[in-house]
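One protein chain is absent from this view; the other protein chains keep their places.
What follows is subunit A.
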Amino acid sequence: MNVIECEGLTKQQWRLKALDELSFTIKENTITGLIGRNGAGKTTLLKILAGLWQETNGTVRVFSERPFNNLLISANAIYVDDQMQFSNRLTLSDILHEAGRFYGNWDAELARRLFNYFSFHPKQVHMHLSKGKKSTFNMIIGLASRCALTMFDEPTTGMDASVRSDFYRALLKDYLAYPRTIIISSHHLEEIEDLLEDVLLLDQGRKYFHLPIDELKEYAVGLTGRTEMVMQCSANQEVIHTRQIRDDLTYSVVKNDNLPLNKARQLGIEVSKVSASELCVFLTKKTKGGIDDVFK
């Protein structure tokens, strides 16, 4: 079953299209990574899916309903980011209590355990928490709500390395015990890729691709070698990125479409893997050369 179905989804903000004719579906009980550069439209998409923002054009369906201003969506979908607002009249323990009253599947025991594990004080006020502590607290709300659609937007902002890895493990363990549809947006694909089943890559409001993570890892290869050899090997192939290391030495990232890799090796070209996160950066770069071109 599809939990999310988007068809031609467009969001116009002023004269800019934050989302541009976006079409995709997300299956029930999968973990999807939402990846893209700053301003690619990740947050806009998640806020529309959560029913917080209204789409301009196209159709968007969550649990077969239009999410905007929809109580079914509010009760069954949660959007977690580092801007979550809570009343300063409520203590942290009050907030957990109120969240429990709102979300039908709320797991108070899990919330309490995570709350203690991360050393929160029940009488603290959300506004006074540090950046990392805020993210950690919001993550507790996101996990304990057990919403059928759970969306984390850059959940690890400000978290230290240890809390980040605890968060990923907590997320996975709770997902295994209580499968649900999860979307995580992140700039750190390398940190979350093991958790993911699929990756949705956005580029300037458009879908670049929506692929299983394993296919992404075999999507392209890196070729390093004498420039003319690399050129010869990548002729008629889709070159994703290329960088001149030295006058006569080139590194090219080429789509792995039946590339003659053994021949390349015989020509003295070094063939290397391209990690999923590097690939996403290369794919969504505006120019093929990168920062070096600015200094030419």
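In the analysis below, a contact is a pair of C-beta atoms (placed from the backbone, for glycine too) under 8 Å apart; a residue touches a chain by one contact, two chains touch by 3 or more; residues count from 1.
As a convention for this text, contacts and distances are computed from a predicted model.
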Discussion item. Not counting the visible chains, the remaining one has a UniProt entry; which protein name from "NADH-quinone oxidoreductase subunit N", "GntR family transcriptional regulator", "cytochrome-c oxidase" or "Extracellular solute-binding protein" does it give?
Written reply: "GntR family transcriptional regulator"
Discussion item. For a quick check of understanding: of A:Glu7, A:Glu98, A:Asp160 or A:Asp214, which residue touches the chain that isn't displayed?
Written reply: A:Asp214
Worksheet item: Hey, which of A:Glu7, A:Asp160 or A:Glu190 is the one touching the hidden chain?
Response: A:Glu190
Worksheet item: Where the complex has a chain not shown, which of A:Leu129, A:Leu172, A:Met231 or A:Leu249 is the residue touching it?
Response: A:Leu172
Practice prompt. In the full complex, which bits of subunit A touch the chain not displayed? Write them out.
Written response: 30-31, 168-169, 172-173, 176, 190, 193-197, 212-214, 217-218, 265, 273-276
